[in-house]
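A short write-up of the structure that comes next.
All protein chains of the complex are present and in place, except for one that has been dropped.
Per-chain residue numbering starts at 1, and chain names A and B are given in the order in which the chains are listed.
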Amino acid sequence: MTTLRRVVITTPILFLLVTFSVFAMMAAAPGDPAIDLAGQNATDEDVARVRAELGLDRSFLVQYWNWLSGVFTGDFGTSYSRRQPVAELIASRLEPTLSLALVAIVVAVVLGVALGVLATVRPGGVLDRIVGVVSSAGIALPQFWVGMLLVMVFALTLRTMPATGYVPLSEGVAPWAAHIVLPAVALAVMPAAELARHTRGSVLEVLDKDHILTARAKGIPTWRIYTMHVARNAGIPIVTVLGIRIAQLLGGTVVIETVFGIQGLGTLTIDSVLGRDIPTILGIVALAAAVVLVINLLVDLSYRFIDPRTVNRVAA
Amino acid sequence: MSKHDATTGDIVLEARGLTVEFGAGSGVVRPVDGVDLMLRRGEMLGLVGESGSGKSVTSLAITGLTEYTGGRIVAGSVRLGGTDVLALTPKQRSAILGRDIGMIFQQPRRSLNPTMSVGGQIAESVRRHRGGSRKDAWARAVEMLDRVRIPDAARRAHEMPFSFSGGMAQRVMIAMALACEPSVLIADEPTTALDATVQARVMELLAELQHDLDVAVLLITHDLGVASGTCDRIAVMYCGQIVEEGPTADVLVRASHPYTKGLLAATPRRGRGGRLDPIPGSVPPPDEIPPGCRFHPRCSMFAPGVCDTEVIDLVHRGEGRADRCVHPQTAASLSV
Partner (left out) sequence: MSLHDEKTAFAAVPEAEKLPATEESPRAEKGPRTDTSMVATTVRALCRDRVTLCALVFLGFVTLVAVVGPLVVATDPNTLNLRNALVSPNAEFWLGTDDLGRDQFSRLVDATRVTMLAATEAVLVSVIIGLPLGLVSGYFGGKIDAVLGRLNDALMSVPALLLAVAVVAVVGPGLTTSMFAIGVVFSPSIFRIVRGATMAVRSETYVEAAAAIGCRPLRIMFVHVLRNTFPPVLVQISLLFGIAMIAEANLSFLGLGVTPPQASWGSLLRTAFDNFYAAPFLMFAPGLAIALTVLAFSQIGDGLRTAVGDTKGTR
């Protein structure tokens, strides 16, 4: 299983690379967290004390090593601004972002692929052009603007859905769903539009191939041509794009959470960046790197599932 | 090598006035213009022509598949055992394709779904038209693979097309096309992309299966040699029209249309040494069809005022022969 072996080798390397780079960037940043944290009226001794507390008096590499070894034991350090263990902090904000992201992914995939396929049934026809316009619009609109628009229409005008906030699943599916719908849709519009375009392109390319004509000559009905003869062959490019879009979608949660006032990892990221809360930033970066790597792994694995030929060669 | 007299046997397929257009507005072209074809049970008809003659489009038009390649059938009918195939809705047509007409194409490895086992693809056709369980369909697939002489058929049925060579892949295509025992098989340049020795074997297989299954075969090819080897009758196409047809032996020996004679002169044949004589000039592009006889700019028998003014019709001259020439040549005037 060369894919697995490749991933197992590259994952730790990439992880180290990413976290080290971020660590270096933070260390190179102007300003001194110790001074910020010690407060306005701190004396030099106070600052020195805070610095020792935070371990900032050690050398750069030692600091990184300490952090890294902490990671292996699950200790991501303590947040500068909130005096809370980073791991705990991140865990508390995980559920909203996860809900948002997963629902948005599902919506984007279902909507995007469906629209893309519909557009191929009669290329150049009415449906195709509508899908084209809609997907162009979807790509051109900033996600937060779509969010604001949705709030204006559904929450303010029609009063059907709440405008802000997040309700955990534990408090019931209905309230959770009501609060997650608008933000998830706002987040999903752009990836859905991109996916629709890519699906359309990929499917049209496959439909042009000789083996589809053979299937028609065999009298295979259209629906089956799509499911058995197009899907697997068009799948690989679509899944590749999907992987990239999902990674980007995670970036979009930052903005959407701000718009909808959701206390998730997105807003945590912004707060910690603006507040120079380095341990938290590192923790989030580590998590993000891990997630991206997992996504890539899933995409790679799905290649083998979709197209049996890739078993014999490295996925393109 | 004719197994049947040209006038016996039931007619299984009859195309009349087939006309296909591509493009729109000022860019409309007619690669097929008023083509008539007739296939009798158990006979092999060779449709011969250069690239650009419209022969492949004709084969697609017969099955109504031109709609998937951007063409429109603007005139004509195709009667298959009493039904006009072209008058059916696509859904009705899909019930006939594969069941009553089978088709194989030029690039066998590209014409198979790369992500599906060959057995699966054959079984798919069987289940589509005959229903039945997966097991039965698979068994039939293996049986057909065996019939086309794929060694170790039961195991190889599980394999993907990429592990088959060109010749093997074409056998798979033949197996798939004949799996539901159609009465007609359309073979569009089945051996053009194959090596010479493989070519011969595949044609041999085709002839054998044709005989065993009593299938009428429409063989499309640019190679007169291939056609002469196995076909009972030949129809020569040029610029979207049939310009000559008749029993193979007769056409080869007594070609009447100058174009056919030109093709014969340009075809290497065993026992005939000397130079090959290419036909001067080139096939006109689809938007620059010459008036009158379409071949006249390249014809050594060109008679101004006669050949370049009015449309020349296909004239039937009896005994299954026909040609589209104002002064057809008999064997006496030109040596072949």
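Keep in mind that, in the parts below, a contact is a pair of C-beta atoms (placed from the backbone, for glycine too) under 8 Å apart; a residue touches a chain by one contact, two chains touch by 3 or more.
It should be emphasised that the depicted structure is a prediction, and the values quoted were computed from it without experimental measurement.
Peer 1: Among A:L68, A:L127, A:A231 or A:V292, exactly one should touch the missing chain; which is it?
Peer 2: In the full complex, the listed residue that touches the missing chain is A:V292.
Peer 1: If the hidden chain were put back, which of A:L94, A:M161, A:A178 or A:L204 would touch it?
Peer 2: A:L204
Peer 1: List the residues of subunit A that touch the chain left out of this view.
Peer 2: 14, 17-18, 22, 25-26, 28-30, 132, 135-137, 139-145, 148-149, 151-152, 156, 197-198, 200-201, 204-205, 210, 244, 247-248, 250-252, 254-255, 258-259, 269-270, 273-274, 276, 281, 285, 288, 292, 295-296
What we mean here is this: only the chains that are shown with their structure count from here on.
Peer 1: Applying the document's contact rule, which stretches of subunit B touch subunit A when the two form their complex?
Peer 2: Subunit B residues touching subunit A: 63, 65, 68-69, 91, 93-99, 102-103, 105, 107, 110-116, 124-125, 128-129, 160, 162, 173, 176-177.
Peer 1: Quick one: in the complex, what on subunit A touches subunit B?
Peer 2: 209-221, 228-229, 232-233, 306-309
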